[in-house]
Each structure stands twice: as C-alpha cells, then as structure tokens.
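With one protein chain removed, the remaining protein chains of the complex are shown where they sit.
Now for chain A:
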Amino acid sequence: MAEIRVEHLRKAFGEFVAVQDSSFTVEDGEFLALLGPSGCGKTTTLRMIAGLELPTGGTIRLGGEDVTYRRASERDIAFVFQLFALYPHMNVRKNIGFPLLAQGVPKAEIKARVEETARLLQIDHILDRPVSGLAGGDRQRVALGRAIVRRPMCFLMDEPLGTLDAEFREVMVRELRELHNRIHATTVYVTHDQIEAMAMADKIAVMNHGVIEQFGTPQEIYDRPASMYVADFIGSPPMNFIRFTGGLARGARTARIGAAEVAMPELRADVAPGELALGVRPEHVRFSDASPLRGAVYGSEYLGTNQIVTVETEGGLVRARLPAEQNYRIGEPVGLTFKSERLSLFDAVSGRAIPSALYEGALRREARHG
C-alpha cells in the first residue's frame, strides 16, 4: 500500500478542460471519495491515476514514485469499473486469477490466492461459474476480488455501485467499508452519490467543472462547506441559503437580514458590502413565534422519523428538518431561529465561504489543497 500524491494535474480534450490544476494527497490506507456531478472531471482524474488517460500537465506519484506517464500495466494498481468489466469468456476463478497470470505467479499459488480472496468476499461457492449468469452483487464481488487478489498499491473504483439497485447498494456500501477496514488499502472511489461518499470515505474531494471545490473529511465538508456549491451538493435536502445585501466587519457576530438580527459565528475577515448568503442546514432551523425573521409555511414532506417543512421567506425558501409530530398548515405564519454557531456565510457572487470562527483551521487546509 502507498500514498497517492497528485500535483497540479490537468487534462484537456481539445478545447474542453476536464480537470484543472488538481492537487491532493491520499495518505497510505486512506479512503478518498471523488464526489461530483457527471462531467465534473472525477472519472478523468481517476483514469489519469490509473494510467488509462495521460494528463496534459502535472504529476502523479504512487508511493513516492513518479508514474505520470507510465503505462497502466506498469503501475501497481487495481481498478474496479462501473460495469465491472468481468471478462465474459472466463469463469469467476479465471477472472480473479487473471492479474496474477500476468505477473507470472505459479499456478498453485494463483489457485491458493484466488480461493483465499473468494473466501474473504464470500464468493467461494461460485468460483467455477461463468460470470455471465451472476447477479449484480456477485459480479461486484468478483470485480473486487480481481482487484484485491493482486494486493496492489492502491484501489481505484469508478462508481462501482452505480448499477446496483438502491437496496443492494446499501449492503455493498457496508461491505466495501468493512473490506477497507480489514485490508486498509489506499482507495480512490469515484461517485456522484453523496451518501456513498459520506458513508465510506475518510476524505472527500468535491469536484465541479474540473476543479476540486473542497477536500476534507466528510464532517468538514458537511459542517464547513468551502463554497455554496459544496453546501448545495452535500446534504439532503441541501443547505438553505438566505440571501441578503450588506457589508460586515471582521469580528462581527450578527448579520442584519431584513428586520432580524441573526447571530452567527464570529467573522475572521472583513466583508465588503455586496450580495451575501447565509447558509443554514435544515436541521439547524427551528420555529419560534418570537423571532423577527418571519415566513409562511409553503409545504411539508413527512419522512417518518422527521419532516421537512418548507417556509417561504423574504430571502427565499427555507427548509427545516423538524420533529414529525407537529402539524403545520400551509400558509401558517411562523418565525425562524437558527442554531447560530453552525451557520456559514458566503459571498453570493463568488460562492466562496467567508472565514469565521466555525471555519477555524478548515479553510486554511482547504486552501493548501487548492
């Protein structure tokens, strides 16, 4: 196992720039999720690490070694494809043993290692079946088996759960994480599903338009989003943005939104007057009749354990995650309060978060990762 260090990685397809100046490090044994919508450059980044795509610029180091322009077959990596790419003309055993065959491992050892891997993944009973008849989950496990059997420096996975149905995906998320806990393989996992990323990854890199918007632990990304894009992409429902105009000084602890004075974490920078957005997670919104920040109930979604109530305010729609017991009538006037220490403030024009006490440390680290 080894660390993966990506520096100023760039890939252009003709005019189109798929990945712009990305830098990040996946530490030894760490699970990184590259998260973003389709077309954000996450798969291209992964394919460059794998050697399936050559970068236009930048370097990739695996375990300290520069492999930027080396062939895929000469990098000690394993790749799990979205559609698994199990060789259809081979059975399960041959599929898993195929990478070992390339390395010239003796037959007896291939057999032993394939069987050991199959036991680990609990597919030892289907070893001699053709891959064409396998169910989605078993295909997934065979693809994983083919990856782990060679004990590579790192695993690269391209949306490996994308084709499974929702119920089974949860099972596989758990299995993958358990597998990672057991073998501690450095892993880069590409997904557009924030739940997969949050549930499995040690670190998440949120990508958009070929740029890494934020790199950090799932908690950092959720609690201290570096940009409105990240805040909006992560969380279901996503973060609320209450837009207002104003300027704030370093050290400010409140912001004036309409008639209300809203408390928030102490600002660590001056904010020139302009368009701003206050970011509030739905679970940090409460109703309070005394609050001067007013709105009217717009609708609600009952989710069993809780409910999402949408409130129409001057600053736009605000969603609140509230206990399921209370009933709200549509049009009912309500006052809103926020959990002040968890609020984020964004420059609504650039979309970047404004440093505050909440972000202490986080943004600095994010800046280093570019």
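Keep in mind that, in the parts below, contacts are C-beta pairs under 8 Å (C-beta built on N, C-alpha and C of every residue); 3 or more make two chains touch, one makes a residue touch a chain; residues count from 1.
Keep this in mind: contacts and distances are computed from a predicted model.
K.L.:
Tell me the UniProt name of the left-out chain, picking from "histidine kinase", "Carbohydrate ABC transporter membrane protein 2, CUT1 family", "Response regulator" or "NADH-quinone oxidoreductase subunit D".
P.N.:
"Carbohydrate ABC transporter membrane protein 2, CUT1 family"
K.L.:
Return the single residue from A:R146, A:K203 or A:R281 that touches the missing chain.
P.N.:
Here the residue in touch with the unshown chain is A:R146.
K.L.:
Sort through A:A72, A:A135, A:V171 or A:I330 and give me the one touching the missing partner chain.
P.N.:
Answer from the full complex: A:A72 touches the omitted chain.
K.L.:
For chain A, which residues lie in contact with the unshown chain of the complex?
P.N.:
Contacting residues on chain A, toward the hidden partner: 50-52, 71-73, 75, 77-79, 81-83, 85, 87-89, 98-99, 102-103, 146, 150.
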